[in-house]
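A short worksheet on the structure shown next.
Only a single protein chain was left out; the remaining protein chains are all shown in position.
Chain IDs A, B and C follow the sequence of writing; residue 1 opens each chain.
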Amino acid sequence: MHISVQSEFFDFSKEVENFSSKLDNIGALVTFTGIVRGQKSKNLDYMLIEHYPGMTETQIKLIVEETFKRWKICDALVIHRYGKLEPGEPIMMVATAAQHRKEAFEAAEYLMDYLKSRAPFWKKEVLNGEGNWVGAASGDEAALSRW
Amino acid sequence: MHISVQSEFFDFSKEVENFSSKLDNIGALVTFTGIVRGQKSKNLDYMLIEHYPGMTETQIKLIVEETFKRWKICDALVIHRYGKLEPGEPIMMVATAAQHRKEAFEAAEYLMDYLKSRAPFWKKEVLNGEGNWVGAASGDEAALSRW
Amino acid sequence: MIDLIYFSWIRERIGKSSESIETRATTIIELIEELKKKDVRYSEVFSDLGSFRVAINQELTNFDASIIEAKEIAFFPPMTGG
Partner (left out) sequence: MIDLIYFSWIRERIGKSSESIETRATTIIELIEELKKKDVRYSEVFSDLGSFRVAINQELTNFDASIIEAKEIAFFPPMTGG
């Protein structure tokens, strides 16, 4: 289990490389990367992500532990950033490794659904000096009920 | 749309890097990589993948086109190898880029389900000189019915 | 003394990210009522119970949870991770 909550930029492909090079006897690797949408000074100048230090790490750890309990996976990785992010920058990523593809896919989607609604992050989009807090989508909470 | 049917090894993280660097204004990137399971001279000496040249490329193209029709995705990548593969080597990968995570995940799973049962590849596992053709799992065909 | 912590638009509207208070409230909902009487900013922020969440000692909880053991209570909008 690898969890990182960080303000620093991360290189998605290097992180996957790192994660997968340590694994043995896996058959399936799924990754998800969330990226800041929009083009600078058109849709978005930048995004600010606030989080709850301490609780963030604890919550992510609980979510990943629950993922290990529910699916037969070999390993999982979660990286989530906070602070100021430019359009096109990676916000966060998850990676799951398993023997079979079904487990790897479901574990990754489960992680994403729970990180979305249970990890204490809040996003603000800033355009022309105006900030807007991103609201939770109505489907986010509902997405949890499928698990 | 990027499709490659090749015998050569590919570097998963470089392919993702390549694929994603060309994209603009995406919010979600999902990748799946299938890897040869097992440890050399214990579970498996090597895997042989046979395919149907011509039909393989046509079928993959049809599957990817259908994926574009069904989901709002920005781009998709499919790489699939044939020939002799050692344990730990990547067999194939898909990547999907979209504005939102739901579309990226579903498109990747749809691609995988169809590649599994509709792309003309056949796998043989070789251990101690004995080859065994891998049978289709009973769930593979059933997986298509959910789409 | 209990530390109250605010995030996102709750922090912005209350005008501070944290404060330490003394309270006689025994549950979250009593605490919220107490805060609402203190200042109009609190009564505005906490007017709709559906619009925010609460955590006691960094654990998500309900509005009727006891705060007897609370050292840190956080108020924030629904989370938007991922």
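As a convention for this text, a contact is a pair of C-beta atoms (placed from the backbone, for glycine too) under 8 Å apart; a residue touches a chain by one contact, two chains touch by 3 or more.
Please read these numbers as outputs of a predicted model, since none were measured by experiment.
S.K.: What are the shown chains that the left-out chain touches?
M.R.: B
S.K.: List every residue of subunit B that touches the chain not included in the displayed model.
M.R.: The missing chain touches subunit B at positions 34, 50, 52, 54-55, 58, 80, 91-92, 112, 115-124, 133-136, 140-141.
The rule is simple: only the chains that are shown with their structure count from here on.
S.K.: Determine, using the mean of C-alpha atoms as each chain's centre, which chain is farthest from subunit C.
M.R.: B
S.K.: With chain centres taken as the means of their Cα atoms, state the distance from subunit A to subunit C in Å.
M.R.: Each chain's C-alpha centroid was found; their separation is 26 Å.
S.K.: List the centre-to-centre spacing of subunit A and subunit B in whole Å, with centres computed as mean CA coordinates.
M.R.: 23
S.K.: Need the CA-centroid distance for the pair subunit B / subunit C, whole Å please.
M.R.: Their C-alpha centroids are separated by 49 Å.
S.K.: Of all the residues in subunit B, which ones touch at least 2 other chains?
M.R.: 101 - these are the residues of subunit B that touch more than one other chain.
S.K.: Indicate the residues of subunit C shared as contacts by at least two other chains.
M.R.: Residues 82 of subunit C each touch two or more of the other chains.
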